[in-house]
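Only a part of the assembly is drawn; its chains keep their places, and the rest are absent.
Which chain is which? They are A, B and C, in the order written, and residues in each are numbered from 1.
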Amino acid sequence: MCASKTPAEFLTNVISRPVVVKLNNGIEFRGTLACLDGYMNIALENCAEFVGGQQRASYGDAFIRGNNVLYISPAK
Amino acid sequence: MCASKTPAEFLTNVISRPVVVKLNNGIEFRGTLACLDGYMNIALENCAEFVGGQQRASYGDAFIRGNNVLYISPAK
Amino acid sequence: MCASKTPAEFLTNVISRPVVVKLNNGIEFRGTLACLDGYMNIALENCAEFVGGQQRASYGDAFIRGNNVLYISPAK
């Protein structure tokens, strides 16, 4: 059972874990969730960008503007 | 008859129940509604992603940014 | 003549009546308007979803996020 009371707590619990971040335009980022804020602005570390399941680029760090985020999920 | 006076109460009553969450882009999530907030930011547990009725992925947990939500319905 | 002074009053008068809710993406919901708030977030009961005049799904209850609403009309 999810121990979080709010979605914000849910996300705080995922910090420093590997995540999948799917954007509105279909791009997917995979990396470590370094930090985020209440707008879902996200800083990722050691991340890679995927389109249609194919890796397109890799980044040391990347900042993603929150309004582009569709969903965030801890990587399995 | 719906016992809720406001849509927010309506949603609070659905917490911890299985729900269908349809997004603006046509993607559908099915899972347990762990928690949500006033922006319709949603944390789902044991969820799966469907496109055109076909399952595309499954997630332990997923956080969905509220602006992408089209509707939420308790699963029948 | 409409007895309402504001659109919000107009909508309050429709609560518990059957309505048609048309969304920005062309989807139409038909059901009983259980409650709504100032953002046009809507809870419907005993509702069905139509696309191009064809029923696609039915729901016991459904919550629709207000930003997707195009118009609401009492069903004739």
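Here, contacts are C-beta pairs under 8 Å (C-beta built on N, C-alpha and C of every residue); 3 or more make two chains touch, one makes a residue touch a chain.
What you see is a predicted model; the values in this text were computed from it and never measured.
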Let me spell it out: one sequence, repeated, and 3 copies placed. What is the copy number of the whole complex?
7
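In this section, only the chains that are shown with their structure count from here on.
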Distance between subunit A and subunit C based on Cα centroids, please, to the nearest Å.
34
Provide the C-alpha centroid distance between subunit A and subunit B, rounded to the nearest whole angstrom.
19
Of all residues in subunit C, which are in touch with two or more distinct other chains?
none
Could you please specify the touching residues of subunit B with respect to subunit C in the complex?
1-2, 4-11, 14, 24, 40, 66-67, 69-74, 76
The subunit C residues in contact with subunit B across the complex are 23, 25, 27, 29, 34-37, 41-43, 45, 59-65, 67-68
